[in-house]
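Shown here: the complex without one of its protein chains, the others still in place.
Here the chain labels run A, B, C and D in written order, and each chain numbers its own residues starting at 1.
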Amino acid sequence: MTTNRDTATSAFDTDELVINMGPQHPSTHGVLRLVLRLDGERVIDMDVVIGYLHRGVEKLTEQRDYTQIVLLTDRMDYVAAASNNLGYVETVEKLMSLEVPKRAQYIRTVLAELQRIASHLVWLGTHAMDIGAVTVFLYCLRERELVLDLFEEYCGARLTYNAMRVGGLPMDLSTGWEAKVRAFCDLLPGKIDDYETLLTNNRIWLERTKDVGVISGADATAIGLTGPALRASGVRRDVRKDEPYAAYKDFDFEVPLGTRGDTYDRYTVRLIEMRQSVRIVQQALDGMPDGPVMGKVPRLIKPPAGETYHAIESPKGELGYFIVSDGQSLSPYRLRVRPPSLCNLQALPQLARGHLVADVVALIGTIDIVLGEVDR
Amino acid sequence: MIDMVVIPVFKMLVVITAVLSAVAYMVLLERKVQAWVQVRLGPMRVGPHGVLQPIADVLKLITKEDVRPASADRFLFTLAPILVVVPALIVFAVVPFGTSTTMFGKEISLYITDLDIGLLYIVSVASIGLYGLILGGWASNSKYPLLSSLRASAQIVSYEVAVTMTLVSLIVTAGSLSLVEIVKAQEAHGVWYVFIQPVAFVIFVIGALAETNRAPFDLPEAEQELVGGFHTEYSGMRFALFFLAEYTNMIVVSAVGVTMFLGGWLAPFSSVSWLAWLGLVPGWVWFSLKTFLLLSLFLWIRATLPRYRYDQLMRLGWKVLIPLALVNLAVSAVLKVLL
Amino acid sequence: MADPTPAAPRPAPAAEKKVAAPTGPPDPPPPDDLARPAYLEPLTAALPGAIVHTSYWVGDWTLITTSEHWVAVLTWLRDDPRAAFDACADLTAVDWPAREQRFDIVITLYATTRRERVRVKIRVADQQAAPTACGVWPSANWLEREVFDMYGIPFAGHPDLRRLLMPDEWQGHPQRKDYPLEGPGELVLEAPDDWIAMPELRRGVEIE
Amino acid sequence: MGTAIAFYILAALILTGGVLVITAKSAVHSVVWLVGTIIAIAALYVVQHAEFLAVIQVLVYAGGIVVLYLFVVMLVNLKRPAEAIVHPQRRERTGLLLGGALLAQFAAVAFYAFNSPQVGTAATYSARGNVEAVARALYVEYLVPFEVASVLLLVAMVGAIVLARRDA
Partner (left out) sequence: MTITPGHWLALSAALFTIGLIGVLVRRNLIIIFMAIELMLNAGNIALVTFSNLHQQVSGQVFALFVIAVAAAEAAVGLGIVLALYRNKETVNIDEITVMRW
């Protein structure tokens, strides 16, 4: 942003310097614009400007019927599309009090956990690259390719899966798919150890992440943080354990908790979560029942009049759907999505105040936001 | 007449071409090493295994349009890259590649000159290179390059102190400023100074990394924060000069490191009898081998380590390296007197 | 393996049978045998007359109150140890144009310790300022800004009421049911000089 | 013969550099010319066989002090040109005249007193080279001034920090 000769030097005057980070910036994970007020290098205040990727998903849902909306949910958090589908589909089933066959629930859990691993891999890659460790980015994406191949084999798409329907799943698993998933589950823990050797006790990584963006449990809950960002502050809150959905009640897995609520805790929490996801997938594959994958669903989905809110644990946090149906038309009267990325992003100004510009880059990475979900 | 003019000019030409081709292939090597570390192939398209990639880069940079922002200061904008490249190249005048060989009947020493203030010459020329950075950032007259050029110069000035201290502690052990004498002293001592002064070597490598804006200290060009650093506004030939200077500085620093710590052109394990045949290999081969070793250390560090934040970098420089270097200097002085 | 045929293509909305426009969700009262949540009794005792109606459906508890008691009820729900709703999960609005008090403001609360959810609703007429919940939970800040952006409901006492998603100079509130779905229409812009006349055209089509 | 050529080239460089330093419009340009002059002076010292001084000149002066100038010039570049206000009592012409008169006097004294062909300027007083000689003198004969100079630098450092501190 070139300014004329004199203002360029006045950049040194002791009064504040206002710079724009984004919306086109290498490390804002999408079209996010931060207006930073700096005193030298220190961030005094930050105004977050969003809406550049607003496609009006909630308005679109009022023109589409319940099956077509699954496509829209894919494109909100495009890094974790399976979780979006799962959240939406389960809310509609709750609205219509539909019974989903056990096998479909197990497959849905496997898909959701694979999606969590893929989303955390993208998070780790971009977060590490922002702080300078470029190699980790390449390693993470190599593993993510394996997950994408699994999804492609199941539902034909790598990013926007459209893999679930109200009442169950459109298609059953192809033969050999489970063996491939097991192979991936055996491979991943070793790879996570590789990332740990590169980063976990790397002095420079520790110095860039320890005590950066500290937030206490109470503040985190109040500002609306959910998911790994909240659990890193020591708050025991995981929708998979608190309000078990799909087949989660049949599996045992730990929910990792952080102590200080800084960037390093959020990093360790997410790594442990990846390992736990592998355990869940393995348990799900072992206990996979037979049977149909699609419940009894009327041809024209027309839920009874009423409203409900149902939340699932997406990789970013609590992803909730609030659907109001008027009982007459084929499309929902009102569909509201509770986006974890937006609520986590709201905490950014509080986290960043007092830190340096270089930390803001690390903080954007640590709250793991995807602008598709923030702007909807 | 011959000795005064023809031979030095010939030597200079040889050294300049050697350095420039080394820089070109260093760029390719860096991209290859980083690619192998990151499980990918690196440039493969130009020539077999991307061997001709450096030539392609040079051609691209030369033919690319040389844009200069309108509000930039014309005179300084062109002066800055020159002020960066020239100091980087003229340091090689003092670096000894080997003792002397006889070529077509005449005794030729494998270094351009043997200044008895060689080391001081290197340090002072390196401090001139600083101007190019600052003026480059100032001349492009926009906020980001200005900020990053000041960061770069502050970083270089503070690490220069630490590096100079380590070199001084080496002069104390070697007893002379001239690089040729230092290598001869290592030969006399029979042991490389890296074993006598391990702490100094560590500080030197860290300082060198910081002084050439490399690896964990490549803050000024950190894309994530200052969008391209001080050469954002440069393109085409001028950018090529900045790029050239960075890699030449890397070679300079590793060459100096090798001369001071790893016994310039000395063959390793000269004292071990059954390894004596290593001595048959000419000196300058050993020198380039060791320099290559130090350079690959740079590349390897760049591929793995994340980046320091600016204030941590300065704290490390001032509160850790400089005191350590001073203590090292004091200790080596005392040892010199006692031994 | 029953391969469900994709849902029948949407019937052409030609003859939409005349049905009274919906005026709000049914909010069925809770069945008598169902155990009331622990905080309901003390809440009605502490704030008499605040809770207009309680509803239970498909597993969700909903309390309906009025905008006067809105902040009081929310603060009580947050502070009382029996309720301890320390997280405001979501705050949104629903537009029922047929109704006189047009908008439903719906807040979904969650008690982290007791792992329980509740939904609290109030009704607000158009242009009527709704009390802000930012004082109770800071997370409501952006949620209310989005409701203001999408529905045009001003929140009294909100620290920084600006549009969240739409550009600041945007006219109209897109999420309303009566927001026009097409602009003045592409057909009009056949000839290039229409493009120049565009501003008058837009002024002509009144988008409130 | 070589020193004559070198002398005249370097003298020309130094004088033009000096003139440009005081006549350049932009302060940054004059700093750049100052660097040029100082490096030329360092080259001059090499011609006079004072190698150690030459290297110190480049290292300390050009590499340190003038960088300080460059930082301050960039920091203090005004919104309006520095020379806008002219003080009424300013007499530039008399300044120039005085300068010229002083120069004439210096030249006269210099040529008159030292024109007699004394011994050349080759300093061959110590075989072990200039650095050893300067070091020996510095740490033997002039040890006390050396310590005083280091104290002076320390005081200057403290002073500069106190003055330039922002909340001072």
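Here is the rule we use: a residue touches a chain if its C-beta (ideal position, glycine included) is under 8 Å from a C-beta of that chain, and two chains touch if they have at least 3 such contacts.
Computed from a predicted structure; not experimentally measured.
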**Message:** Counting the whole assembly, list the visible chains that the omitted chain makes contact with.
**Reply:** D
**Request:** Pick out the residues on subunit D that sit against the missing chain.
**Result:** 3-4, 7, 11, 14-15, 18-19, 21-22, 27, 30-31, 34, 37-38, 41, 44-45, 48-50, 52-53, 56-57, 60-61, 64-66, 68-69, 72-73, 75-76, 78, 82-87, 90, 92, 95-96, 98-100, 102-103, 106-107, 110-111, 113-115, 117-123, 125-126, 130, 133-134, 136-138, 141-142, 145-146, 149, 152-153, 155-157, 159-164, 166, 168
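In this text, only the chains that are shown with their structure count from here on.
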**Message:** Closest chain to the overall C-alpha centroid, by per-chain C-alpha centroid: which is it?
**Reply:** A
**Asked** subunit A to subunit D: how many Å between their CA centres?
**Response** 63
**Prompt:** Rounded to the nearest whole Å, what is the centre-to-centre distance of subunit A and subunit C, using the mean of the C-alpha atoms as each centre?
**Reply:** 24
**Prompt:** What are the residues of subunit A that contact at least two other chains?
**Reply:** 5, 9
**Item:** Parts of subunit B lying in touch with subunit A, wherever the complex brings them together
**Value:** 34, 37-40, 69, 71, 141-144, 146-147, 216, 218, 222-225, 227, 303-312
**Message:** Considering only the defined contacts, which subunit A positions touch subunit C in the complex?
**Reply:** 50-51, 54, 56, 58-59, 63, 65-67, 94-95, 97, 165, 170-172, 218, 221-224, 226, 235-237, 242-243, 292-294, 297, 299-301, 305-309, 311, 318, 320, 322, 324, 326-328, 330, 333-334, 336, 338, 342-343, 346, 375-376
**Request:** Using the touch definition up top, name the residues of subunit C that touch subunit A in the complex.
**Result:** 1-8, 10-11, 19, 22, 25-28, 57-60, 86-90, 92, 94-95, 106, 108, 110, 112, 115, 117, 119, 137-139, 141-142, 150, 163-167, 174-175, 179, 181
